[in-house]
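Here is the structure we will look at.
The other protein chains are all here in position, but one chain of the complex has been omitted.
Order as written gives the chain letters A, B and C; numbering starts at 1 within each chain.
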Amino acid sequence: MANVIGGLATSHVPSIGGAIAKGLQQDPYWKPFFDAFDSIHAFLEREKPDVAVVIYNDHGLSHFLDKMPTFAIGAAEEYKNADEGWGIPVLPAFPGHAALSWHIIESLVNDEFDITSCQEHLVDHAFSLPLKLMYPDAKWPVRTVPITINSVQHPLPSALRCWKLGQAIGRALESWPGAEKIVVLGTGGLSHQLDGTRAGFINKDFDLLCLDKIVNDPVALTKYSNKEIIELAGSQGVELMCWIAMRGALQGRVSQLHSTYHVPISNTGGAVLLLENAPRAQAMAAE
Amino acid sequence: MANVIGGLATSHVPSIGGAIAKGLQQDPYWKPFFDAFDSIHAFLEREKPDVAVVIYNDHGLSHFLDKMPTFAIGAAEEYKNADEGWGIPVLPAFPGHAALSWHIIESLVNDEFDITSCQEHLVDHAFSLPLKLMYPDAKWPVRTVPITINSVQHPLPSALRCWKLGQAIGRALESWPGAEKIVVLGTGGLSHQLDGTRAGFINKDFDLLCLDKIVNDPVALTKYSNKEIIELAGSQGVELMCWIAMRGALQGRVSQLHSTYHVPISNTGGAVLLLENAPRAQAMAAE
Amino acid sequence: MSTSWNIPGTPVFGGDEARKGYALNKMCFSFNDKANRDAFKADEDGYMAKYNLTDEQKAAIGSRNVLQLIAAGGNVYYLAKFAGIFGLSVQDIGAQQTGLSLDDFKAHLVTQGQ
Partner (left out) sequence: MSTSWNIPGTPVFGGDEARKGYALNKMCFSFNDKANRDAFKADEDGYMAKYNLTDEQKAAIGSRNVLQLIAAGGNVYYLAKFAGIFGLSVQDIGAQQTGLSLDDFKAHLVTQGQ
């Protein structure tokens, strides 16, 4: 049985890539965000996960409006990052785990999720930057499974549907016969808005509420309609869906190992959260 | 409120296109199949539907394994037919109904169906031939909404999921504020198998059972697993899913106006079924 | 549904917008590739014609005005790739849309974190 050892949620704004490229990690503007990854690095060094399941939203690199999936899952042995048009460095290709991808797809379709399975899938900054933050040398020690949630074209799936998606991913991972240690990522958010005369909107109160609820009462977040989330968190605040799905995939008792909130990074309420998942936590408690 | 006046199910094998091109409609091999459309033509002349919602499976024209959706819905003002590689004539483009498509997509995503919305969508023989059979002059008097169900790449959605999809489509159509008369098509089947040493398998008994159950007890068909359907109806017999979804979209009391079964057409148990949907049937009974 | 939410200052990209903006967004999607960005820069009119932009969309591209591009059906995820051609960040386009100077826009972001 595979072992879901924890969940990591982080903002993924493209300018993180620019800051890394320019070596600005200790610049006061960026330092609180990058410092959050000290805890993550310690966790990764201790736990050495084998697989990262990355739940994120594609920003117009792999999917276009010609055929826009609600939920898509990569099923390849390799995922390439690529130019997104604004000059952040392209990262080395990521190893996939096609057998696990197909297992997840089988399990989700069996659970009445209508997945788009992708044997070709470019991964954008929302996938690549969190992994670069986790592994700054870009020598990826994990195999990966990309899972995207439509955040571009309404209708978007509801928070409740994304929570259920996450739960179904969690069940799929628990039924995987391999022995891999798996970490689940949710990337995006928190509050931000890029478009319209409300551009630049950030809602610190709501972000802090989300950071609490996602750990201690995630079901509370599934009560919000998409309209409410956009009102409260801005039009791109819907990326919260990826956090909710990540949290849904943690099936056991969850403990918070780290939480950072820092405003702004770029136009965004920057946040990093590390959660340990129950089976592992229990095992350590018993040691 | 839009008016779902009926459902039409038909086999869609490519060689129908060849037979039409060669004028073989009265050839003894084809005659029973083409004659079935006399009843359909009478129905269409009497009812003059404005919209055809066509539930079918793409055979590798619009969707490939790079990004294979479980359920995809066209959302364009026009759908082009195209060369599929085996020489049947390409039919004139079909008018779409993008506003209705988006209404259906909104309603389905709200109902927790994870739709892939397609603003570019080529329609293959499984869409075009049934419309050509309905309207032999190829002057399409209906606007169309293509809805595809994955039948190429396992895992396929279950019969139960496709039934639920159809029901959700029916709810979407009932909530559409337009006054259009709508006919729902389900195309494919019945039993056939193209690949493997069991190629050519046809199961007349199961086909006749399906033709009965789809009218009188469709829920019975939702009990079959995909494995059972393939055992009973051949690997391409899974196209039955499109019939099941069509039937699900007929929300009222359904009466059978026509049923034909004729074996073989090409490698397939050929079948045509015309159903009238309750509101319309009741109105006529009251006349 | 989503398009009738009317959240102040907040465009919602639903089916109507997706239909209206398809050509514009498809062109902007092409800007993922440097060769396409260069081709656009070399011949804006020719490139727009290739993607069948409407007159409204052509004028919006010419204006470099994000609100005008959104009104022409543009989606911010694809428009960001257009903005990238000119080295504009999401803060630049935020300042433009809100009518603030870049410094004031940045200050507004900082204030919200306090």
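Quick note on the criterion: a contact is a pair of C-beta atoms (placed from the backbone, for glycine too) under 8 Å apart; a residue touches a chain by one contact, two chains touch by 3 or more.
This structure is a prediction, so every number in the text was calculated from the model and none was measured.
The hidden chain, counted over the whole complex, makes contact with A, B. Summary of contacts with the chain left out: across B:152, B:209 or B:257, the touching residue is B:152. Considering the full assembly, B:267 is the residue among B:10, B:148 or B:267 that touches the omitted chain. Contact between subunit B and the absent chain runs through residues 13-15, 59-61, 64-66, 82-87, 152-156, 193-204, 226-227, 230-231, 234-236, 262-264, 266-267, 269.
One chain is missing from the display, and on subunit A it is touched by residues 75, 77, 98-99, 101-103, 105-106, 110, 117, 119.
Here is the rule we use: only the chains that are shown with their structure count from here on.
Centre-to-centre separation between subunit A and subunit B, using Cα means, comes to 38 Å. With centres taken as mean Cα positions, subunit C sits 25 Å from subunit A.
Chain contacts: subunit A has residues 65-66, 153-156 touching two or more partner chains. Shown for subunit C are the residues that touch two or more other chains, namely 1-2, 14-15, 18, 22.
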